[in-house]
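All protein chains but one are shown in place.
Chain lettering (A and B) follows the sequence in which the chains are written, and residue indices restart at 1 in each chain.
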Amino acid sequence: MAETVLETTGLTMRFGGVVATDNVNFSLKARELRCLIGPNGAGKSTFFKCITGLLTPSEGQVFMRNQETTGWHPHEVASLGVGIKTQVPNVMDGLTVVENIWMAARRFMPSKEASDKAQDVIERLALGSIAKAELGRLAHGERQRVELGLVVAADPWLVLLDEPAAGMTAGDVDRMSAIIDEMTRTAAVVIVEHDMQFIRSIASTVTVFHQGAILMEDHVDKVMADPIVRNVYLGKKA
Amino acid sequence: MSRSWGRQDAATIVAAIVLIWLMPLLISTYTLTVLVIYGMLALSLGLIWGFGGILCFGQAAFFGLGAYTYAIAAINVGESTLPMILAVFVPALFAALLGAMMFYGRLTDVYLGVITLVVTLILFKFVNSSAGPQYVIGEARLGGFNGIPGFHTLNIPGQPDEYIWGDALYYVCAVALLAVYFLVTWLLRSSFGRIAIGIRENETRVSLMGYDVRARKTILFAIGAAIAGLAGALFANWGEIVTPGLFSLGQSAEIIIWCIVGGLGTRLGPIIGAAGLAYLKFLLGQQSLIDNTLIMGIILVLFVLFLPKGIVPAVASLWKASFGRRSGRKSARRRHMRRVDSANG
Partner (left out) sequence: MDLSFVILVEIFYAVASLALISAGLAVVFGMMKVINLAHGEFMMMGGYATITAVQLGVNVFVAMLIIAPLIVGLIGLVVERLVIRHLYGRLVDTMLATWGLSLFFIGMATMIFGNTTTSITTPITGFAVGDYQINGYNFFIFFVSAVLLISMYVLLKTTRLGLIARGTMQRSDIAAALGYSPDRIYMATFFCGSALSGLAGAVLAPLVGLVPTSGGAYIAKAFITVIAGGPSLIVGLISSSSLFGVVNQIFTFGISPVFGDVALLIAAVILLRLLPQGVTGKFFKGKM
């Protein structure tokens, strides 16, 4: 039985009178791949922000490798070895791809090794042709890929990705799937995603959020076949 | 870029030494000294603003604090070495406390501007009204708007009677500026400096990488204040009097103008901006047709509108463009196009 790397108990977040996530109990094993889905406003992004420390939950606890991280700052969470990618691409536009990735690696190793690590990541993610380019000049898909590179460079054991495939071309999405596949060899991965095509392609266990709570949790095919899920999510979307 | 570092540094030192040696032939050392000091002051803001993204409207506060610390300590101690050290550390400590308060409270942009501006005003008002005999630190009277005159000026360390003044003070200041310049260069090449640039580019991303942005900004802010404090202490030695005007908003505005005109995100830009504009002001001071402040104001507005990146980056890219193609006509056209670009942007 694999170790539990991420767990939340009774996680609740209120904004004024609105309950965005309601008493969520969630757990994730090492090297597991999990997608969070749900209609807009289901609370999955709020849940994501509570785990990463971008928001402090109103109630409940977050544990990472059995250590409580409730209310920690994002930098403290990241320092544990957690790789985070936010919904909007968060990269350093004025710096080159190498400099971006070097900085991510530098947090966990000396400068020289970080340079080697950056080269390594650039090769693995096939970023060689744009390595010296400034991020601000790159296309959306390339920026997303660089941001994944920032996550990979830190050798995380837990990866949290918020809509990594948003706004990408089909080719980009395939490449993304391959990278995520490689990540799961060493890390547990949580992905918040809308794109069902993409979720199918990486074929994982899915947690469905609805009205701030977890509706069901199962393999993607079963979830898609479930009439309740179709009703709240797919039905409404069509 | 990394391969040419060694050669570039050597070239900088040679150029600096030649400049330090030749400039007194053109301008009196008395004027040069203050230009050098202003260059150092501008570099202090250039570091935290241009590379750290911290817009401080109150860099004059640290400059003034350095000058006052030096003056007060020099009166009490009777020699200059300890006061010089204090003049660096007191502003740094003050900035560390102020910075911690601001950055740990996640204040950004406008709020940072408000608080630094307000703190400068508080210091100015307080010092300006400290004329009464009750405002004494040790043997030094703060003197209110009259300032503090008659303190012990710079001496050779360990020999309180060997004063450094006139030409010697100029060379000391120039070498100090060169030292600070290389300190800043070294800092920016270190991991700390590179991460500071990352924070300027995207604070959230850097914190998601696991860096404590708040602590890093506070440290950078304190380093900037230390440099400003050193400039303040040298200024006190040059002027042989310190007055509340050092803390004034006008002084803060000038530091910002120097940085904008010279160019943010460069090390040389603020120094050139400061020396150039201060010299311009000195020349303008000899005529009474047009008011000085008015010209400074126009310069600031024009640069913000038409050349927000400043002179040094513009010249650098022009240099690159003409170096690459060797065609003078092309580079002239590029310059024209860039003007149009920045006017539209």
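Basically, contacts are C-beta pairs under 8 Å (C-beta built on N, C-alpha and C of every residue); 3 or more make two chains touch, one makes a residue touch a chain.
Only a predicted model underlies this, so the values are computations on that prediction, with no experimental measurement involved.
Across the whole complex, the hidden chain's contacts among the shown chains comprise B. When the whole complex is considered, the residue among B:8, B:28 or B:129 that touches the unshown chain is B:129.
The chain omitted from view is touched by exactly one of B:55, B:156, B:215 or B:315, namely B:55.
By the touch criterion stated above, the residues of chain B touching the omitted chain are 55, 101-102, 105-107, 109-111, 113-115, 117-119, 121-122, 125-126, 128-129, 249-250, 253, 256-257, 260, 290-301, 304-305, 308.
Here, only the chains that are shown with their structure count from here on.
Chain A and chain B have CA centres that are 43 Å apart. Listed in rising order, the residues of chain B touching chain A in the complex are 191, 194-195, 197-198, 200-202, 204-213.
For chain A in complex with chain B, the residues that touch the partner chain are 52, 73-76, 78-79, 84, 86, 90-95, 99-100, 102-104, 106-108, 111, 150, 154.
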